[in-house]
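Just dropping this structure here.
Missing here: one protein chain of the complex. Every other protein chain is in place.
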């Protein structure tokens, strides 16, 4: 329902055409309509600058372009995740300004927020195979106007690279850690720093990794209290959450 | 929030003290409050006669009596499930009219609806150990004003008793089947009748029954399209749903 | 066995050719044959108008056409679910009047029942990807002679669309909700309305959705007592059950 | 090691060339060789007529023909299960007399035992999709020299066909039941007959059938004590076991 | 329904009081009653000598004595499994002749069949903790009139005891193997003998044995085709099945 | 890096070529060494005010007091979670100033930080049984110097209470939501607000809730991108993380 | 069978009382007996000094003393794990020299091997609650004659204590790491050292640790190739394996 209906009602109240009781009843018998009114409106104002996401895997190109089309009517910024180049080609036909972040397998439609703070989000991966998920997180946070640094491939086998960049680690305001297999890296990082760590389990691994379950469980059971987790391979969710809390908003 | 606030606003609109735009804004800046208004109200009128439930297992007696106390302010009928006699004694002190259905391990606080229809709900169990869950379902439906018949212990080992009571089976309007272990009975019943069957897996069994998981999976995978499932041991949910659909309401 | 055999036996009893004891024995030594007699017959009369279903996924086209052929001898209406266009082409050769519901990925062979009641089944989805399963449910219920309304893509991200259509929600007699991922929507709907809600978990999601397990568990654990569940992606089962209970039958 | 070695030792003992203590030591320092001696020998005599099996899924054609080649040196009868026609073509080049049972997806290399008894193994399926697994069981038992009858597609939806063939059911000596989804049929059959029932869960189903887990659990949790289970889709194992116990051997 | 009803009908047919068509209708309109007739009767005659079982764990003493009471009306032999001495004391009051097999934690009410054949069932355990389950199997088979031998504690650590009794192993007609933890013993035995092996996983173990799941999976995945499995700790089911197939019946 | 580098540095220090401050800086900017250096140091300064936690469940009182004793040497504030009154009595003997938060089942040893900001953490529960976990989160955040508001029992059944307090919801800076069973509430809240939501699954529920697994999976699969999860029943972790990000630190 | 039987046979061969062929047959018709001969004997000589273990949890005191009694006939050293003091009291009555290692919850019956090498096994725990499992490993290795060092409570929260003892870490020849919850420590250690690491998951944790499953999966999925795992809480197995490989034997 739109504002007109309520406006009309109020006008009728003012002109005396509708009595108070009758107006009260009208509001009551249209129970949820004003809810919609309020919700839509508040969301529109509050959500400024936060991107909407489309998960592409398992969807046809027609479905994806259809969803993008619908979302682009109400959202200034849309992110399509797990997107192939083929999908990008289809989206670009409708939105010529759409950009493709190949490493992140991510299409960006719409504006990127200006960077609003010197606070940095550090995105870390345990291995090379975790990079696409990490890039998805990084680009998402960048789109939301955050400064992002990357520190990749510093898992157990390459942990000396982590130590080499220790100032970077301590300088970060929020840290995202993507890891598959044993999922141990977020616990290690969480034990070193006193900043919020968002752990992203990835489906990297084989055998008893059970498509990321092993890493997910390890992250949920971390001994470091400053660590939270998102769904397996959910780089967008991690980047979005980090973007939310990085600028002093949260 | 209460009606007074909206009433005042409308009166100020009528008297011209508040302009239309301002009133619109007021409604917008008080988002959701009318939601509460509508929700509470509609629920109050619609939910007449449906009982509210308290799950007792794992709660202390103090917690249970506290919850019952709170619920009894807004609900005419409350059911406490998985209740021991000790819990009943505590509840009875507050609600002397409370009744204890021992087989169902269920306390009833408040009114039972009058029977509104000749339509019958038939409650079936595969084994003796499934009876408490089945009784919970049966009493719940009775409290909601339904006629209920019981047909217990007619699983594979006693299926001749099912065949002996076949008129009862065909005469029922809605059928609830509680079964543990292999959970096969709802499929068998669903293959014989053309009435809705609500399957209740029970935690009866051992070993690879995994506390009712085996029965639950069997029921979800039934080949009979007229069968739906509720949670393991959720007699209340099955009885409630059956009560909803039995009287032509649904 | 057919009726003739029993008829002959009775005639021989009447003519004295067969004694009572011998006839008793004959009935006993043909133990289950009369069962078949009764079952087939009662089913034939009772099941009028209910469709039979073939699940196509994982079957070859030859298998599917073979099953359809066999079913079409005894059933007036057959539904083939999860059907590709290629399957449809093969079925159409045998049954030129077969219709293909593309969104529902469903082939309809045979008659649709006339609409018998103004009662409406409302089919809701949380997201766009849940639509095929929801359409499967909707078409199934329509084939059974029910009025069906659709309300798609009203999950958490689009819940304002749900509130915009709140009269539709309250006007429905039975509600089907298809949702993947967190499976939260049936609980929300079940908390708002006092009508039976049939929850259909879908395999939509990734990572820890475990192909629909997450949504299924959420639905089974719903706090709303008026909610029941069917198997993951089982749109047909949900539509069939809803069709059963919608017209006051149940 | 071969018999010659022991024979030589014994001859040296007899001729006094080797003392008792030395011979004892020789036997001790050649531990296990006589084990091989005994094992191989007893197996050779006892296993007459029992086929050896190769599971083809996931193996290359080269691997399969290699294994068949090796096995055919020691076994009179080899069964290759889950075999495509392409595999059959490759095997036939080496073993021109090999036969392909298409429904069973099974290649037979070598002899079929003559039927040794009038005892019958009845192979039942719940649905059409269970037939390949059932045929695998049936052909395996036939190869071992058993009379086999088939009764397919008599699950819940077609249970009247089971009742129509009730003499067949009661006449069988051993019954194999293949079923997916809810896995209920073995429990039903086990409740009707007093003969051993071997339940074969199949991976037929979708969603919460979890590739046959649902059927497997149901079968393990059967209330009928005369029912045992084999692995999901293991038609060969069921047919082999039934063949073992059908002829009075066990 | 009882025989009288059918007898009366036949007499009325003979006397001409009831016409053929009317009698046909009567039979049709009493659909399942004759089913019950047939089922009960055939079962009564066929099931002679097979014991009925009550699973005691998780049941109150009152429930158990109630079930025993009911079963003893129709069954000559009843076995109560997982029974404590306390339960035995209660049962003995009703059935003074009831016997308690302490190792098997099993109460026997009623007759033991006379031994009908020299064929032997061999019951094996991997460890000491598996003995109660094995004894449950052994006593069940003995009650059914089978000769039973025991060979306990011959798992990996004590496998030399298995080799010491190798004649026993080869002389057995049917073998039951109870094992927990890695569940390896049935595979080993199944690879040595050519007789049917019934594997009983036990809940013996800790950690990743997951209450017997590890042993169960190992047994289902055995490479030996002559091995079948029953539910975890289901000694009764294994003994019953072995008893069925041991005497040439199956 | 090798020893030579350090040796050179020391030599330059000895020779006066490098000043103490410069050498200190060199050590800090060289990989590895400063790690240890930095870690200790940064931890000491940064961790001020962050509490250390002891999880009491499954530990003996002696173990708990021992751990508290050890921790209290290095930590100003210690929280003991899932603590009984008996544990509290034991701890109080050593630390007479220790306080017991009964609802939270939490012992606080040491100082509470002064409230540093008007930013509010809102702690929400779906049901009454989730309160202990929620209180654990709330008290933890309060100890860290945060303003905390509570909004309990606003799940599906009591969602009108959520709508009644909608200003509270929108005013919060960070939101913690504790829920068991279907775990739907964090998704609903995450869809309404644009603030970070920390979801805490609780082990409240029965049957297919699998001790909190159902709620955990629902929360990980949320459609709302601003939601992250911690371990089941981990109120401390949620409160700690919320405390970290609430004051603009993160 | 014992040596005498073979000796007799050989003597009869020597004396000509038994022919070669007959002796061959005798050996063949006693198929596995020589197996037993060889196995027992080789084991006796090879296994010198390796202890045998009894797992006490879930066993009655009578069962435990019975097993210890039986084992003590053939084994010089027996370890009873997960043993309470009550069990120790019972064992001590039979074996007054039995010692109780309280921290390890372990009873030692029999001799400890003399330390044979300067090679050290280092036993590490992540937390305090992992100590009993670690002590079980440590004592087992000590009993086998190994030098053992302990480094407890050096998980993520206390990792500085690990760094403080880094010479110990690098000096160890074999390392055992016991950890629950996220199970991250073995991966960290395995990334630092080049010595074999035996990871022991413990059931320490709650919620999604699923009784040690989380730690177990993390350890199996470690990125460090020098790490292997044993069962949850299996300190004995880890200590035994470490003892085997520490002294250059392996």
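Worth pointing out:
We call the chains A, B, C, D, E, F and G, going by the order they appear; numbering starts again at 1 in every chain.
Criterion: contacts are C-beta pairs under 8 Å (C-beta built on N, C-alpha and C of every residue); 3 or more make two chains touch, one makes a residue touch a chain.
These figures come from a predicted structure and were not determined experimentally.
Among E:18, E:214, E:234 or E:247, only E:214 touches the chain that is left out of the view.
Looking at G:5, G:75 or G:195, the residue that reaches the missing chain in the full complex is G:195. Interface residues of subunit D facing the missing partner chain: 1, 31-33, 35-36, 39-40, 43, 52, 55, 57-59, 63, 66-67, 201, 203, 211-213, 216, 231-234. Although one chain is hidden here, its contacts on subunit E can still be listed: residues 126-127, 155-157, 159, 181-184, 187-188, 190-191, 205, 207-210, 213-215, 217-224. Take subunit F: the residues that touch the chain left off the picture are 1-3, 6-7, 10-11, 13-14, 16, 20, 23-24, 27, 31-37, 39-41.
To be clear about the criterion, only the chains that are shown with their structure count from here on.
Counting C-beta pairs in contact across C-F and across A-B shows that the higher total falls to C-F.
Between B-D and the choices A-C, A-G or D-E, the pair with more than half the same contact pairs by residue number is A-G.
Mean C-alpha position of subunit A lies 54 Å from that of subunit D. Within subunit F, residues 39, 157, 159, 170, 207-209, 213, 216, 220-221, 231-232 each touch two or more of the remaining chains.
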